[in-house]
Structure formats: structure tokens, C-alpha cells
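Of the protein chains in this complex, one is absent; all others appear in place.
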Amino acid sequence: MNAVGLLAFAVVGSLRAVDADLDALGVVVLGVMTALGGGVTRDLLVNATPAALRTTSDVTVALVGVGLGVALARAGAPGDLTDRSVVLLPDAVGLSAFATTGALVATDANLSPFGVVLLATVTGVGGGLIGDLLLRTVPSVLVEDFYATPAIVGGATFWTLAVVGVPDQRAAVVCAAVVLGLRLTAIRRGWELPSP
Amino acid sequence: MNAVGLLAFAVVGSLRAVDADLDALGVVVLGVMTALGGGVTRDLLVNATPAALRTTSDVTVALVGVGLGVALARAGAPGDLTDRSVVLLPDAVGLSAFATTGALVATDANLSPFGVVLLATVTGVGGGLIGDLLLRTVPSVLVEDFYATPAIVGGATFWTLAVVGVPDQRAAVVCAAVVLGLRLTAIRRGWELPSP
Partner (left out) sequence: MNAVGLLAFAVVGSLRAVDADLDALGVVVLGVMTALGGGVTRDLLVNATPAALRTTSDVTVALVGVGLGVALARAGAPGDLTDRSVVLLPDAVGLSAFATTGALVATDANLSPFGVVLLATVTGVGGGLIGDLLLRTVPSVLVEDFYATPAIVGGATFWTLAVVGVPDQRAAVVCAAVVLGLRLTAIRRGWELPSP
């Protein structure tokens, strides 16, 4: 599940980098940081050495994703690829996968309910946020439609299920389904949050 | 004292978010991150799991602050609220409270004198800096008047008192008073640092 998220976010990050006319290294850096950023932030917040630095598998998957992203960009769907379903779908899968690993890690670390929700959210949106900062675009999580909300709802769902005694594995499946379902529905229906 | 800072910074952050026309979630995210950002950075720098993730109280206070900020914005003082005393005063209190907790945590962790000053400063200005980055405004700590300086002086004061044997509790009170006094005087007199 983590691998799906890594692959999806690396594709999204590298497509955005190609759109922004970065050089070859910039594309790799943005793709890899979008893929690994959420997980590294998650591990730092619970004081673990980031998994991405201890193993080689995570970065390998991210690099494959970058290759895929560059191939997609070359295959040449014109215009802003990041609004197309070829990007939105894997991005939603990545959000769902990462929000769930965040909730799992938070529960293992005995964080508070808010800690579980926050770690799910940070893990899900952290990579994209780092990409936003590097590309100097307004972080989409702040101004855009229904993006972080599914991760927040998923984290809260996971925590509720864990409290009433549902095993972590099953809670994780439900959490992932909730995030993915909410995000895809939000895309299809164009859901937006109201301004206060 | 920590609670006062959390509340004040959440009000400031959410007011800024409303001014920037963020949606409902963006207002909550900016308010909560402005409130918790300094403390989370502080805890990460001394390798502790952030208090904000282990307890529920911190985020609860921050959410109350966001509610207050939105209510203030709706009550509708026109124009840029962030320059008005309704914001500047709680902001100064938050700076003072957070700089002091930073100095306390740094002393407990046996950091060097510079470590004490830096942790006081980072805890005090970190939340606002994160808000600046997210809203893509020039970080006020870099270009503006006398904002980080009170935190730096407060941290140095705390360390000096601790070295000459003053108990931590008393040093903390002096540190908080120094930061608050300096910041309020700077606002009233329009103090600025010279350019080199």
C-alpha cells in the first residue's frame, strides 16, 4: 500500500516538475521529495529514523515513478496534465495509502486522537505541500477544494475504529476506503469547502 | 502560560487566514499550525515526540482560538486586522509565553547558551514563520521591525539567570516579562533595526 502511494506521488511530482520546466535533476528531486516527503515528516514526528533512509526500496519505487511520469509527459498529453484523470486518480490512491500508514504509525506510537488525525493528514498531504513550497505555488491544501479533508476524516475513522476494538489491519482497510471514496467523489462532484 | 500562547497564536493565524480568503479548512489549518508550529519545532529539535501530538489539550485550545478568531473576523472590524491592537496584544503575549517555554525546554535538555537562545527564538517565532511560508508572504521575522529580537534577548536573559543560580521558575517569569515588555515597547514606539 505504501508502495502504491510512493509510485503515485512520484508520478504526480515529476509531472508537475516537467510542467514547471525544471531541469532533469529538478524533476527527479521534486518527484522523489513529493513521494518521500510525507513519510519522512511522519517518521520525524514520532522520532524514528525515516524508513526512506534506512531501506533502498522506497527510493527505488519513487525513481520508477519519476521515470513513469517523464514517460507520460513525453507521450505528450498536451496542456496541464495535473488536472487530468491520469494524475488525479493515482494522486487520490497515494493520498489514501499515505493517510492510512500515518494513522497506523500514530496508533503504534500511542499518540492522542488529534495526533492520529494529524499524522494521517501530514503523511497524506506533506509530500504535495513540500512540492508546492519548492515550486512556490500557493499550497493547494490551503486554498483548494476537498483535498486534506478526506485524510482528516480517514484518520478520525481509523482512531474511532481502533478505540472500539477493531483490529488495526481491518481499521486500515476501512480508513483507506473512506479516504479514497471521499476524494474521488469530491473530484467528480467538484466539492468545495465554504469560506468562513 | 503555554495555553495563553496557543490561544493567542491561533487567533492571529486564523485572522490572517480569513484576511487571505482561505476556505474553512485553510483557516483551521493556518490557525492550528501557527499555534502549534513553534512548539512542534522546539520538541523535534530536542528529539522529543511533540507534546501537541501526545495530548489532546493543546489542539483543543488551538481550536478554541480559531473559533475566537473567526468570531472576531465576523464581528467585522474592517481593514487589515493584523495591524490592530486586538491582534498585536495577544500576539505579543504568545511570543513571550512561547519564548519562555523554549528557554525552559532547552535548559532541561542541557543545550549550549546558543541552543537556549535559539530554542527560545524558534519556539516564539516558528509558528508565525510557518504561517508566512504557507501564505507566501515575506517572513516578517526577516524584514520587519523588532519581532524576533525580544525573544532573543529573553532567551539570553533566561540563560544568564540560570547560570548565576536563579531557579528556573523565577528565571522563566523574568524572561516572559522581558520579552513582553520589549515587544510592547517596540510596537508603541515603532522601533526598527537598522540595515547594515
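Order of writing sets the chain letters: A and B. Residues in each chain are counted from 1.
The rule we apply is simple: a residue touches a chain if its C-beta (ideal position, glycine included) is under 8 Å from a C-beta of that chain, and two chains touch if they have at least 3 such contacts.
As the structure is a computational prediction, the values presented were derived from the model and not from experiment.
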Residue in contact with the excluded chain [from A:M1, A:L89 or A:L133]: A:L133
Contact residue for the chain not shown (choose from B:A51, B:A73, B:A103 or B:L118): B:L118
Chain not shown: contacting residue from B:M1, B:A24, B:V46 or B:I187: B:V46
Interface with the undisplayed chain - residues on chain A: 17-18, 21-27, 29-30, 40, 44, 47-50, 52-56, 58-59, 70, 73-74, 133-136
Contact footprint on chain B, counting only the chain that is left out: 44-47, 106, 109-115, 118-119, 133, 136, 138-139, 141-145, 148-149, 192-196
